[in-house]
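Got a structure for you, written out below as structure tokens; questions coming shortly.
A single protein chain has been removed from this complex, and every other one stays in its place.
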Amino acid sequence: MDFTPHTDAEVARMLERLGMTEPSDLFAHLPAEVRVTGALDLPAPLSELEVMAHVDALAALNAADLVCFAGGGIYDHHLPPVVRALTLRPEFVTSYTPYQSEVAQGVLQALFEYQSMISAITGLPVANASLYDGPTSGLEAVNLAVAATRRTTVWVSRALNPHTRAVIDTFAAARDLTVVEHPVVGGRTAWTEADPPAAIVFGQPNFLGVIEDYDAAVAAAHEAGGLAVADVDPMLLGILRSPGSAGCDIAFAEGQPLGNPMSFGGPVLGVFATTAALMRRIPGRLSGATVDREGRRAYTLTLRTREQDIRREKASSNICTNQTLNAIGAAVHLAWLGPDGLAEVGRQSVQKAHYLAKRLEQIAGVRLAVDAAFAREFPVLLPIDPGEVVDAMAERGFLAGIPLSDRYPELPGGLLVAATEKRTRAELDAYADALEEVIADA
Amino acid sequence: MDFTPHTDAEVARMLERLGMTEPSDLFAHLPAEVRVTGALDLPAPLSELEVMAHVDALAALNAADLVCFAGGGIYDHHLPPVVRALTLRPEFVTSYTPYQSEVAQGVLQALFEYQSMISAITGLPVANASLYDGPTSGLEAVNLAVAATRRTTVWVSRALNPHTRAVIDTFAAARDLTVVEHPVVGGRTAWTEADPPAAIVFGQPNFLGVIEDYDAAVAAAHEAGGLAVADVDPMLLGILRSPGSAGCDIAFAEGQPLGNPMSFGGPVLGVFATTAALMRRIPGRLSGATVDREGRRAYTLTLRTREQDIRREKASSNICTNQTLNAIGAAVHLAWLGPDGLAEVGRQSVQKAHYLAKRLEQIAGVRLAVDAAFAREFPVLLPIDPGEVVDAMAERGFLAGIPLSDRYPELPGGLLVAATEKRTRAELDAYADALEEVIADA
Amino acid sequence: MPEPGGRALSSPLVGGEPEPTLAELSAPGRRAWSLPELDVPARELDLPETADTPPALPEVSERDLVAHFTRLAHRNFAVDLGAYPLGSCTMKYNPKVCDWAAEHSGFRDLHPSTPAHLTQGALAVIVEAEKILCELTGMRRATFQPPAGAAGELTGLLLMRAYHGARGHVRRKVLIPDAAHGTNPASVTLAGYEAVQIPSNAKGMVDIEALRGAVDEDVAGLMLTNPNTLGLFEEDIVEIAAIVHEVDGLLYYDGANLNAILGVARPGDMGFDIVHSNLHKTFATPHGGGGPGSGPVAVVDRLVEYLPGPLASKADDGYVWEQPASSIGRVHGNHGNFLVVLRALTYMRALGGPGLRRVAERSVLNARYLEHLVADTYDIPYDAPCMHEFVASAGRLKRETGVRAMDVAKSLLDLGFHAPTVYFPLVVDEALMIEPTETESVETVEAIAAALVAIAADAATDPESVQDAPHATPVSRPDDALAARRPVLNWEGGE
Partner (left out) sequence: MPEPGGRALSSPLVGGEPEPTLAELSAPGRRAWSLPELDVPARELDLPETADTPPALPEVSERDLVAHFTRLAHRNFAVDLGAYPLGSCTMKYNPKVCDWAAEHSGFRDLHPSTPAHLTQGALAVIVEAEKILCELTGMRRATFQPPAGAAGELTGLLLMRAYHGARGHVRRKVLIPDAAHGTNPASVTLAGYEAVQIPSNAKGMVDIEALRGAVDEDVAGLMLTNPNTLGLFEEDIVEIAAIVHEVDGLLYYDGANLNAILGVARPGDMGFDIVHSNLHKTFATPHGGGGPGSGPVAVVDRLVEYLPGPLASKADDGYVWEQPASSIGRVHGNHGNFLVVLRALTYMRALGGPGLRRVAERSVLNARYLEHLVADTYDIPYDAPCMHEFVASAGRLKRETGVRAMDVAKSLLDLGFHAPTVYFPLVVDEALMIEPTETESVETVEAIAAALVAIAADAATDPESVQDAPHATPVSRPDDALAARRPVLNWEGGE
């Protein structure tokens, strides 16, 4: 395929105007030694039919139709067709960052509404227009806290999402930050003594699905003079206390469940919100309401002096391109759900997780790995290797969950299982029966 | 699901303004004997997830993924994603007939361009904004001819698409028209003597895929004082003579291959074009160019006095709602193809049909049913029942074609096989091998 | 150096600018198309009737093609953009879940000649939709072949012919009220009948006496819309049916207004024998800028044998196609606008019994409420309570200010609403036919009312500006007379 409109005659005419004859003349001023001479080892062009056949062929190698019980931040919730239809409007999809506000009011208002709804569910007044994903938002939270407190120690829960932990570790190594891990006792984090932290970072619910004690975490942070940072599950914010109301200084989240398909983990979005006090330190873009020359309501990117293009090396973050389209998807989905819909999704996901947990407990050799209140995800201990279980369950049409053993050796045979409102009772029962079979066959 | 926005409080408030208390009060003036009292036998409401699951379940009962060698007017051509993306713009999808031209310039111009491109490929200056499908367009052609000539006899080729023939027969029976069928000799229609016709109607290519003799048909029509009406294959108009240049008075077509999926046969569109002389008799809507009050270029529905809403019982047709969205799809597709693309689709479809025919001829017991120049579709004679062949081929992943025997007893074991540019050589070979196998196993 | 004054080919957001035609965007040799190389050995075929050169289609890049049609879309109002109170058209919200269903490859990619045992899901869709439609209309069986309402009318009239033909005497006349939609008389003629008009009485309903006078042995039947095109329920419907049935005439129900009585009253219970429904109205399938629609025809027991074939039916071993005993034959090349039926079924199943009845209740509530809000400003010619729509008259406004119904309609466009249907039905002077539909909120209904009131006020103070409306649209009052006098129907047509 070729998406350039130029005909040979047009190319010739344009080159002539420039006093040239060959397209290669356009590059004549490049040093000879850096110009490609021979042909590169690149594939031949494909027609549209051929490239579509290729994509179909590759897609056929993926088991995308497994009934999904995996979570860990990415969940298989019901994604209403209306959310996709509106999010994929080409005016949103094919526009750039809304710097020219006169012709970008659509994206700017959509982001303003996204921010408003994120503030509503997190209970924190300042939400940005999205970051890359949950884990990189954790990095930004730590970076913010380090700058705000001038401290170089960070406390993290052992039950923090391991991918978030990994991204923080990558960053910490480069910045010589000390990451102090706090143990999990009975499924919840036990905050012990340590050097005063810039922040303490925990999941709510934590990675094992267990609901942490907000007051304990917030108290631990504030008593030590650090920021309380919660990694929340957005789909549970219709039924759980908001991190803001619990006293957290920063809340971030893997935003995928809000209006985005699982997408093999990307593009998704990072949700990030904080207090008014930290407003001028928040990373990323902010859409703000103002008025135009004629006094008409208008939106514009604001508090820009935090950003890299203005502040350069002093910027609060290096982020430029973010996940705007995914944030628009989240906004449409949140508006579709409304308060009651969000609460119902949370309620049903939790009920189904507990129903499934009860079913699995009845399987010989299977037991819950934690004895604490979990929400919509929980770890089970299996009598056989979870990796093999996942493979065997896949043959029966299920994505069984996420094996825990490599990250949590203290949970041998551990498998993390998640439920959403989308899983029917029939699927939950079939899953339990299949698991029983798999274990029996082993 | 419920798409009404009213809350109970709002309903109560509105009813109160109307001096009512119950929604049923709105219907109090209906005669009691016609009011539904008990509950009707209707299904319970479904949530979005449930209704989607139901549609998925029904879809799973269809073999929509068979590699398609069936034609008969509906063909499996390559449908570029860009065509669907533009055709399904909600501004086109959710608007009504463009009577209020000020807010319908988009649809009006799209239809104007559709008409322009239909005129370009048919060689006839007056194309309407679409009819329902190919066969019903045949009915409209006959109706036009009957009105224009005040004659009640119609000549049709035996090789006219049987569904078109059936729709014409339905209409003819009601209107006491005489339909004279002309035989097929050596694959082509032999126009013999008969009562002077209002029109002679033939397929180009005909239903057996054979290219008819334009001059013979047009001469037969005009010598008898009737109109020459051709049912054409739009995907071949890049390589075949246009009906207009061949002297036809009316050309119609099943327009599905232009920008529309096969859709189990509907919605598709009827392409209809005629001469300037017959302009004021053409059925359906016409988008015309004009200027607005400020002299700006504008489009509007024109020559409306032909239509039912103005002319009522004297209208040239009863059509109101047509297939506008399908016509927009056709316009986008024709513009994507351009002259060379349309010619290439035709060329490749024909070459592949002939390659396949040669392959099939080599199968023991199989031979071509006609010995005449065919284009992209051809009839083969099989040693076993074509219906059984279709079933057996389906098990091998192919939709083998359309059995002919019930409509053409003179072709026992007849199967109509079609090719498009989309069929790869591998598919053509696999089809031939599978057919050989099926016949051998029989 | 270029001449000053360049601007984008067309200016989205900026409006006003005409969009060039594809012909104007075309450049020789430019292309969007992409196909694989021919992968079979090319043979010399020398076919007859080949063309020397391909037709003169435009040559544009895919990029320009996309921009062109996207800009055209931005020059079109639609339900997805705002309120569309277009009388008789039922421009309700078209649920996106139904779009999803219609794009399902399991249906979208089916060839119509695929045998029944390989398309059980498609047949099931038709059978399910038929069952619900028959229950809602009080009929026995239905055909989904008619692709629109008018096609349904023709089908129904051919059924009348077949019915009377079987009884030895094909009758000549079909009765229609003077307020009937244009497709009714046009279909009557197309079916070979003579249309006989029945006047409406002072209440805006069928004049019973006139009907009695017109009914005789040569009357094949009566076509009626109920609620009628004035939005009024024919109060004498039972008697009307009796009068027609007395001479063994058949009653045809034009279902364009079925929305008003969904689950509340059934044509079958009123005495109708043949009912067409507009799925693109009552069952929320989108109008597509003028189509596709779907006009299934349902009938009572004694007409089932004449229905077009094949019909999808449930047998013990699955779904099958059946040919009715004395079928009138085909009225569509395949199975009608099947994907539209699939959309409608998705809608029917989503709403279910209670939801379908709610459609009637709330469409009537919105219309009755809107009528109430504007009744002091515009004349309501008949005082019967309206159903899902009402017809107001701008007659007084015209006499007092010179502002006509069309001017009111155009002014609504400036205020961001689509216009109502105007000058229909013909029995009302300066008719404004207004149908808010059930999916508009009370705020929207009140805003439409306030707009209509504001326009009347402007008409009193500044009639010229109302008569010049619309002011804010890309074009204003295209010259229809010129278009008809010198028809330009394609690029070749000059300009």
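Chains here go by letter, A, B and C, matching the order in which they are written, and residues are numbered from 1 within each.
We adopt the following convention: a residue touches a chain if its C-beta (ideal position, glycine included) is under 8 Å from a C-beta of that chain, and two chains touch if they have at least 3 such contacts.
Not measured: the values here are computed from a predicted model.
Participant: Indicate each shown chain that the hidden chain touches within the full complex.
Facilitator: A, B, C
Participant: Of the residues listed, A:Val185, A:Met279 or A:Ala442, which one is in contact with the missing chain?
Facilitator: Within the whole complex, the residue contacting the unshown chain is A:Met279.
Participant: Can you say which of A:Gly73, A:Gly226, A:Pro379 or A:Gly414 touches the chain missing from this structure?
Facilitator: For the chain that is not drawn, the touching residue is A:Gly73.
Participant: I'm checking contacts with the chain that's been left out. Which of A:Val184, A:Ile250, A:Leu399 or A:Val438 qualifies?
Facilitator: Of the listed residues, the one touching the omitted chain is A:Leu399.
Participant: Out of A:Val11, A:Ala277 or A:Ala442, which touches the unshown chain?
Facilitator: For the chain that is not drawn, the touching residue is A:Val11.
Participant: Name every residue on subunit B in touch with the hidden partner chain.
Facilitator: Within subunit B, the residues touching the omitted chain are 1-5, 7-10, 47-50, 80-82, 85, 90, 103.
Participant: Hey, which subunit C residues sit against the chain that's not shown?
Facilitator: Missing-chain contacts on subunit C: residues 1-17, 27, 30, 34, 61-64, 66-67, 70-71, 74-78, 80-83, 93, 95-96, 350, 373, 376-377, 413-417, 439-441, 443-444, 446-451, 453-454, 457, 472-474.
Please note the rule applied: only the chains that are shown with their structure count from here on.
Participant: Could you tell me the distance, in whole angstrom, between the mean C-alpha positions of subunit A and subunit B?
Facilitator: Taking the average C-alpha coordinate of subunit A and of subunit B, the gap between them is 47 Å.
Participant: What whole-number Å value describes the gap between the mean CA coordinates of subunit B and subunit C?
Facilitator: Chain centroid spacing, subunit B to subunit C, equals 19 Å.
Participant: Can you check how far apart subunit A and subunit C are, centre to centre, with Cα atoms defining each centre and the answer in Å?
Facilitator: 45
Participant: Residues of subunit A that touch two or more other chains: which are they?
Facilitator: In subunit A, residues 48-49, 80-81, 85, 90 touch at least two other chains, as defined above.
Participant: Which subunit C residues reach two or more other chains?
Facilitator: Only 30-31, 34-36, 60, 62, 70, 95, 97, 99-100 qualify.
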